[in-house]
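Removed: one protein chain of the complex. Kept in place: all other protein chains.
A and B are the chain letters, set down in written order, and residue numbers restart from 1 in every chain.
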Amino acid sequence: MNITLGIRRVGQWSLFSVALLARSAVVLKRPRLLIEQIYNCGARSLIIVMLSGLFVGMVLGLQGYDLLRRFGSTESLGTAVALGLLRELGPVVTALLFAGRAGTALTSEIGLMAATDQLVAMDMMAVDPLRRVGAPRLWGSVIAMPLLAAVFAVLGLTGAHVIGVSLMGVDAGQFWSQMRASVELKDVVEGIVKSILFGTALGLIAVFEGFQSEPTPEGVGQATTRTVVVSSIAVLAIDYLVTAVLL
Amino acid sequence: MMKSRQAVEWTTGLFVVLGFAAIFFLVTQVTGQGLKVNQSTYSLTALFDNVGGLKVGAPVSMSGVTVGRVQSIRYDQKRAKAVVVLAVDQQFNQIPNDSDVAIYTAGLLGGNYVGITAGASDVVFKNNDQIELTQSAIVLENLISKFLFEKAKDGTAKP
Partner (left out) sequence: MSGIIELRGVDYSVRGHAVFQNLTLSIAPHQVNAIMGPSGTGKTTLLKLITGQIHPDRGEVWVNGQNLRSLSLKALYALRLKMGYLFQNGALLTDLNVFENVAFPLREHEHLDERALVRSVLTTLEAVGLRGAADLKPSELSGGMARRVALARALICKPMILLYDEPFAGLDPIALGVVLRLIRSTNDELKITSVVVSHDVHEIEKLADHVAILADGQVAAQGTPQALTQSQNPLIKQFLSGSPDGPVSFHYQAPPLEQHIQDWMAS
């Protein structure tokens, strides 16, 4: 991928994002569109997020127990798992899953509408496609992400609890009391701030790729792949920046 | 892919409620702050020279069984000691009032917890009573320096 093309594309994306954000008022005037998109991005990603959260939590429980056992401090398992989930794994893993499930859905939906002239048809009917199609999807993504990340974290804690307490014998009270003592509100806030930023980035990328796709079946496929790749890198980069700033 | 409008609204509402419930859970049940659910407990106070790493919410146990939680820890300037308030479950209301309380460490690097060793008195603790016999946490550094000091004394004493 050549550099000048890449920079041009970043420029296109930036201008597109500004135009999209400028049309955000529509979600207040037409809440039904937003509700449909929260359903599209959020509710339909719920099962995969819950399952993943559970499994990640269980693995954290196992790995965390094994690691802490070597230092004789297995009752800190709750703290370790909670901090890991709230600050990092919750928002980041959820965002990556979101890019794969919701991001690709958004890009391919919009790309398909472009390929079948639906967006042009809207333009012909004096309906701005960015306003009608793009903005609700962006805000659906922004709203769904933190909710999904929270659900992920809760299920992760559940999974870790099941493994740590029921299987490995960590005291349930220690699990939660150590956690409560060491975890602060700012950790939860950090996680929520990250997931909102992720949701915004993911929404902007997925919608952009959809509108910018070549209106052919191959073009839509390529755009969808690009969404996943660019979103994943963006999430990890933003994660580093936010962590560095907040720490 | 096209669900009825009602189904979409219902499912979305459920999702949003679930999400906010999750956030609420994380804020209240996982962090140090948050709402405390009122349980039927009574309070006992104990003064310590050193609480070590004891944290609020740490368990209070008797014979290894958890009977309550540490409710609050503060420093009393006048008495120059740490004041620890324990919230003991109501069902354990037969603790003799000559029992002693100590701060133990769980594991090598583990957290501290409070242990109550039962005494022999016929009178039991009531709400807001103070436990007289306390033993502070064993701080590792003090232990090591004490050991070295003893070792040095033995060394110089032997002919």
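Just so we're on the same page, a residue touches a chain if its C-beta (ideal position, glycine included) is under 8 Å from a C-beta of that chain, and two chains touch if they have at least 3 such contacts.
Quantities reported herein were computed from a predicted structural model and do not represent experimental measurements.
**Q** Pick from A:Ala22, A:Leu51, A:Leu67 or A:Ala121: which residue touches the chain that isn't shown?
**A** Reading the full complex, the residue touching the unseen chain is A:Ala121.
**Q** For chain A, which residues reach the chain that was dropped from this view?
**A** Chain A touches the chain not shown through residues 109, 112-113, 116-118, 120-128, 132.
The definition used in the following text is that only the chains that are shown with their structure count from here on.
**Q** List the centre-to-centre spacing of chain A and chain B in whole Å, with centres computed as mean CA coordinates.
**A** The computed centroid separation for chain A versus chain B comes out at 37 Å.
**Q** For chain B, which residues are in contact with chain A within the complex?
**A** Touching chain A: residues 8-9, 11-12, 14-16, 18-20, 22-23, 25-27, 29-33, 55-59, 66, 69, 106-111, 113 of chain B.
**Q** In the complex, go through chain A and note every residue touching chain B.
**A** Within the complex, chain A touches chain B at residues 35-36, 38-39, 42-43, 46, 71-76, 82, 86, 143-144, 146-148, 150-151, 153-154, 157, 171, 173-174, 176-185, 187-188, 191-192.
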